[in-house]
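Removed: one protein chain of the complex. Kept in place: all other protein chains.
Chain naming follows the written order as A and B, and within any one chain the residues start at number 1.
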Amino acid sequence: MRTGRWQPWLFVGPALIIIAFFLVYPTVMTIVRSFFGRGQELFGPNVQFVGLANWKYVFTSPTMLLALRNNAFWVVMFTFFTVTFGVLLAVLLDRVRYERIIKSIVFVPAAISYVGASIIWKFVYAYRAEGLPQIGLLNAIVVALGGKPVGWLIERPWINNICLIVVGIWIWTGFCMVIFSAAYKNIPRALLEAARIDGATEWQVFRKVTLPLLGPTIAVVATTMVVQVLKVFDIVFVMTNGAYGTEVIANRMYKEMFNFFNYGRASAIAVVLLFLIVPFMVSNLRRFTQQGVTR
Amino acid sequence: MRYFKVLVVSLLLLIGSVAVFGEQKVVRVMHGWPAQQGEAFDKVVAAFKAAHPDIDVVVEVVGRDRPAILATRLAAGNPPDVSPIPWLGLMAEWARAGYLVPLDGLVDVSEQVEALTPLGYVDGELYGVWQSANIKSLVWYNVNELGPNFNLPTWEALLAFTKGLAVAGKPAWSIGLESGAASGWPGTDWIEDIMLRTAGPELYDKWVAHEIPWTHPAVRRAFELFGEIVLNPDYVLGGPVGALTTNFGDAPAALFTDPPQAYLHRQATFIQGFILNTYPDLVPGEDFDVFPFPPIDPEAVDGIPILGAGDVSVVFKTGGPLRGTRPEVIEFVQFLASKEAQEIWIRELGELAANKTVDADAIYTNPITRKAWDILLNAKVFRFDGSDLMPGAVGAGSFWQGVLDYVSGVPLDTVLETIEQSAIEAYGK
Partner (left out) sequence: MTSWRSVLARIPLHVVIIAFALLWLLPTLGLLVTSFRTPSDIFGSGWWTVLAHPFDFRQYTIQNYIGVIYRQGLGRSFLNSLLISVPATFLSAFVAAFAAFAFAWMEFPGRRALFMLVVALMVVPLQMTFIPILPIYRRLHLSGTFPGIWLAHTAYGLPLTTYLLHSFISNLPKDIFDSASIDGASPLRIFFHIVVPVSVPALASVLIFQFLWIWNDLLVALIYLGATPNVAPVTLTVANLVTNRGQNWELLTAAAFVSAALPLVVFFSLQRYFVRGILAGSIKE
C-alpha cells in the first residue's frame, strides 16, 4: 500500500510511545537491576551491586532448575491441548446449529476469575480420608470404582503438575476457540466447497484446505499460549504456591519480588523469561518475512 | 468520527485529572481486615472523626496482596501513613531501611499488655504500636464428646490419649496445613510451639535470629516430635496426605461431625470464627472449648509458654515535622491503641485487645476469648510467631515449604539443610 513517509508513524506512534514507557523502560531497568542485590527499591543506599550472583542462582539453584523443567512440561502439554481443542471446536461448532450455546459454555471458564477457578478445582481435587464421604469429584469417582482416594495436588512429580495444567487448559481453551473461530469464519467457503465437489472427504478437506489456511493463526495462537505458559502464575500461586515440586518460573519471580523482597533476583528471573521467548520470536520472524515476500 | 471523539475525551480527562490537594488534614491508613473486621474498624474511624472533625481518615482495605502493595508503594515513595501489620520481621527490615517513623516519646504505650510491648521495638527504638493479639497455643475439643473442662496437662498425657484412640481405630487429631498460597503456616506454628516447650525461650530466640543453624539438634527434635503425630496415619485424620490437603479453616469441622471424625485440633484463637461459620448452632464454652497446648520438657521452661501473634501499627515516613510524619497521624495511632478504640472493635474482630485497661467482662462476652485473654495477661513466657519474625525468604518461604516437604515424606536431613541454605542467604550469616 502506498503511504507518505510520515503516515506509518502516525499509525504505530501511539502504540510505540505507550509501549516504550510501560514496557521497554521497565525492562531495561529490570535488566540493570538483575545485577544488584536484595531490597525492594529500584536503586538507593540500601541496594548493592552483586555482579552475577543473581544469575548464578537462576541457572544453578535446584528450585529454579525444577521451575524450568516444569515450565517446559507446561509448554508442551498446555500449548498442545489448548490449540488442538481450540481448532477442533472452531471447525466442528461451525457445523451445528447450537454453536452459540456450546461456545458460551467453553467460554465461561475464561470469564471466571482465578479465585473462582481455584475454588471450582478445589471441589474436583479435594481429598478426604478413606471411608469418609469424598467431596472431591475425582476422588468420588476413584472411590466409586473401588480405588483409594488420591492426594491429587500432592502426588509428585507428574500427577500434581498435570492436575494444575488441566486447570490452565480449562481456562484457556475458550480463548483459542474464539480466535480460531474468527479466523475460520473468514476462510472463503468456496474453497471448502470446491474441495468437497472434487470428492475430498471431510477429513481431507480439514487436512488439506482448512489447516493450511488456519496455519498463520495457529502459529500466532500457539505463540500466545507459550507466552501465557511462561508467565503462568495465578493457578500455581493459589493452588500449591509451588510446593511438592510444582514450582514455575513466574511464581518464583513473584515470591522473590513480593514475599522475599529480593528485587535483584526477581529481576534476573524475569529476564530469563525474555530469553526463553526468543526462539519462538525467531520462528515468528521467519513467517513474517515469508509473508512480506509473497506481497 | 466517533472513535476519535472517545480518544480526544480521554486525553482531555487525562490532562484535567491533575490531582488537587486541599488543606484538610488527612490520615491515610491501609489495613488487612476485610469483611466484618473491616466494618468494626470503620466504627473506630467514625469515633475518631467524631472527636476530630478537622481530620479526614482515608481507609484502604487490602487482604491477600498487602505485602506486595505496601512494598511497591514504599519503593515508589507513596506509602500510606499508617498500616497495622502482622509481620514483625518485615517491621524490623523496614525500620532498618529507614522507612518507618521511630515512635519513642510520640506514642504512649504504657497501657499496652506487658508481654507484647517489647516486640514493638527494633534495635531499642519503638516502631510498632500493638493493635490486637491472638494466642496460638490452644487445643480445641468438642465438649459433647470429651466432657467439660477436658485437659491433657502433659505431653505424655497427650500422646497416651492419642495412642488410646488409635488403638480403637480412631484418629485423635484433625490437622489442616493447606492455606492456598500460604500453605504450610499451620505446621510452622506446631514446630514453634514445640520448640518453645523443648528448647526454651532463649534458644527459641536464637533460632528465630538464626544464631543456631536449622540442623541444630533442638530444631531437629521439634520436627521429629511434630512428625511423631502428623506422620502417623493412625493419629491424624487422613494421615499425612489428609493433613497436607485439608484447608486449615476446614480442619476443626471434623470434630463436630456425627460421629466425630477426629477429637483434637491445635490452632489459634481466631479459628473460633471458622467453627461458628460452619456450625452456627454451636455455643462456645458449652459445645466446644480449649485447653492450653501442654508443656513438653518441664525443665526447659517455666510454666506453660504461650505462642502468639497479632498486629502492630507502624507509621511510614510520608513527610512532616514529626520525624517524617504529621501530628494528626500520631494522634490517630494513639487513638487506635486507646481503651476507647479497643473496646469498640476488638470484640467484633474476634481477637484479643492490646490495651490491658479494657473492660474485659464487657468486651469478651465469649468465654473462650475471655479464657484466652486471661492466658495472655498471665503468661510468664510469651513468644511471637517465629515465622513472622524471620526474613520472608525463610519465614514465608523455605520454612513453610520445609514443613510441607517433611510431611509429604522428604527426609528430615534434606528438609533442614534446604531451609538452612536459604537462611544463610536471607540472614547474610
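Keep this in mind: a residue touches a chain if its C-beta (ideal position, glycine included) is under 8 Å from a C-beta of that chain, and two chains touch if they have at least 3 such contacts.
Remember, it's a predicted structure, so these values are computed and weren't measured experimentally.
Q: Among A:Y127, A:W152 or A:W170, which residue is in touch with the absent chain?
A: Only one listed residue reaches the unshown chain, and that is A:W170.
Q: If I consider the whole complex, including the chain that's not displayed, which of A:Y57, A:W74, A:F206 or A:Y254 touches that chain?
A: Counting the whole complex, the residue in contact with the absent chain is A:Y254.
Q: Looking at B:A47, B:A68 or B:A218, which residue reaches the missing chain?
A: Spelled out, the listed residue whose C-beta touches the missing chain is B:A68.
Q: Considering the complete complex, identify which of A:S181, A:T210 or A:T240 is in touch with the unshown chain.
A: From the options A:S181, A:T210 or A:T240, the contact with the absent chain belongs to A:S181.
Q: Among A:V58, A:V236 or A:A270, exactly one should touch the missing chain; which is it?
A: Once the missing chain is taken into account, the touching residue is A:A270.
Q: Name every residue on chain B in touch with the hidden partner chain.
A: With respect to the unshown chain, the touching residues of chain B are 1, 3, 6-7, 10, 13-14, 17-19, 30, 32-39, 58-65, 68-69, 72-73, 75-78, 179-180, 247-250, 253, 257, 270, 273-274, 277-279.
Q: To test your reading of the contact rule: which positions on chain A touch the chain that is missing from view?
A: The missing chain touches chain A at positions 1-3, 5, 7-9, 11-12, 14-16, 18-19, 21-27, 29-30, 40-42, 85, 89, 92-93, 95-96, 100-116, 119-121, 123-124, 133-137, 140, 170, 173, 175, 178-179, 181-183, 185-191, 216-217, 220, 223-224, 227, 230-231, 233, 250, 253-254, 257-258, 263, 266-267, 270, 273-274, 276-278, 281, 284-285, 288-289, 291-292, 295.
To be clear about the criterion, only the chains that are shown with their structure count from here on.
Q: Using Cα averages as centroids, what's the distance between chain A and chain B in whole Å?
A: Roughly 35 Å separates the two chain centres.
Q: Taking the touch rule as given, give the residues of chain B at its contact with chain A in the complex, in rising order.
A: Of all residues in chain B, those touching chain A are 65, 67-68, 71-72, 74-75, 93, 97-98, 171, 180-184, 237-239, 241-242, 244-246, 261, 391-393, 396-397, 400-401, 404-405, 408, 426.
Q: Write out the stretch or stretches of chain A touching chain B in their complex.
A: 39-42, 46, 118, 126-130, 132, 151, 153-154, 156, 237-244, 255-263
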